[in-house]
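Only one protein chain is missing from this complex, and each of the others stays in its spot.
In order of appearance the chains are A and B, and numbering begins at 1 in each one.
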């Protein structure tokens, strides 16, 4: 028999985390469905010396065959259209928005020699903080909030809070000693980074999901025998839905668990969110003006699919 | 403390690299302090401190390499090497210089390819500044090039000493 094809998949998360487990299930099913002809090893983040923001690049140049990559809006501006604050607010909307964004993202990834095989998403981000819970967005004034994108920083400033730029490994210390008191992330993000022991409240406005793309080297993909390639695509499509469903449910479960253990969860009222959307809309516009043609078209498509 | 190095244009180049690296030490300290002041006094963020000072670590690390190597401050194991007769040590010295030169040039080659690709792919950082990545990466290329030049020089000297059985030339 032919020797099996061996691929590595660089993960975004560490050993034992849900996404890594889910990707392992994906790899196991690929192995079973191809009769062991395609073997994918999932490498948790840190095992290989690449950092997630450049995964699309090392996949593209063939250093590694597959990767799970997120936060790539620097190189793939179209991906940034999906993470603008309050534009896409839940996984149902994301499924629609992704259809609108996919052509742009595909085109921008192609430049690197990478191709998205499927995608899933980290849960929708919210504000999570230490100290006493704010009861309205007015009470955000003076908080020290760690954002992740320029748009987050602008939004934080609109709330009269202080945006802080802190490297991820220092966030834990920052929260512990009060260098910052609020982080933009999800319950899932909190628990996987072990920040949850410090967090006392969550303020739910449903800022944005962070889609994650499983990319594959285009040449390696094209070189697969036809039947294996078909199988891979089919299994991928199935796991895309499976992962989205799991993560959505898991975030709800984690939020409930955190609330049950005494964390204060505040749901922002609809009027407050609508008022905030009016405030952030100029940010979408600014983003549009400062990006290239592909990204502009992507944002237009996403906005019209969201009717926002 | 740190030996002063002089002699020829290679020495000047190594020194210039070290001067830039030293400036980067000072600049990164100032940038990081600026972030502390911005946050704790003005309740805002410089937005650039974390990203720029990370690039400065690249500058410090790579531009100081040639100086560190030339002034004999790169660590090595002295167990056997130190116990060899002068004659044998001259040969070992030539070999280790060759190994270091090979490593530096391989690194220079692949780091250059890496940086070139960043340039042709228009890579920018995914953080706040969208800095073109080839710019800070060029410091890796420059630093490794300085190191390679320095090693070509000391490698030639080491082989000459090995063949002529001269005593150590003293770059160690």
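Convention: contacts are C-beta pairs under 8 Å (C-beta built on N, C-alpha and C of every residue); 3 or more make two chains touch, one makes a residue touch a chain.
Everything that follows uses one rule, which is that contacts and distances are computed from a predicted model.
J.: What is the protein name, per UniProt, of the chain that does not appear here: "NAD-reducing hydrogenase subunit HoxE", "PqqA peptide cyclase", "LLM class flavin-dependent oxidoreductase" or "TRAP transporter large permease protein"?
T.: UniProt protein name of the non-displayed chain: "TRAP transporter large permease protein".
J.: Using the definition of touch stated at the top, determine which of B:58, B:121 or B:152 touches the missing chain.
T.: Among B:58, B:121 or B:152, only B:58 touches the chain that is not shown.
J.: Considering the complete complex, identify which of B:47, B:124, B:140 or B:162 is in touch with the unshown chain.
T.: Once the missing chain is taken into account, the touching residue is B:140.
J.: Using the touch definition from the top, which of A:63, A:102, A:279 or A:305 touches the missing chain?
T.: A:63
J.: Can you list, in ascending order, the chain A residues touching the missing chain?
T.: Spelled out for chain A, the touching residues are 14-15, 43, 46-51, 54, 57-58, 61-63, 166-167, 169-170, 172-174, 176-179.
J.: If the hidden chain were put back, which residues of chain B would touch it?
T.: 1-2, 18, 21-22, 25-26, 28-29, 32-33, 35-36, 40, 50, 53-58, 60-62, 64-65, 67-69, 71, 73-82, 92-93, 95-96, 99-100, 102-104, 106-107, 110-111, 113-115, 136-137, 140
Going forward, only the chains that are shown with their structure count from here on.
J.: Suppose each chain is reduced to the average of its Cα coordinates; what separation in Å results between chain A and chain B?
T.: It comes to 36 Å between the two C-alpha centres.
J.: Residue numbers of chain A touching chain B in their complex, please.
T.: 53, 57, 61, 71-75, 111-112, 142, 144, 149-150, 153, 157, 162-167, 179
J.: Going by the contact rule set out above, which residues of chain B touch chain A in the complex?
T.: 35, 39, 43-47, 49-51, 117, 121, 123-128, 130
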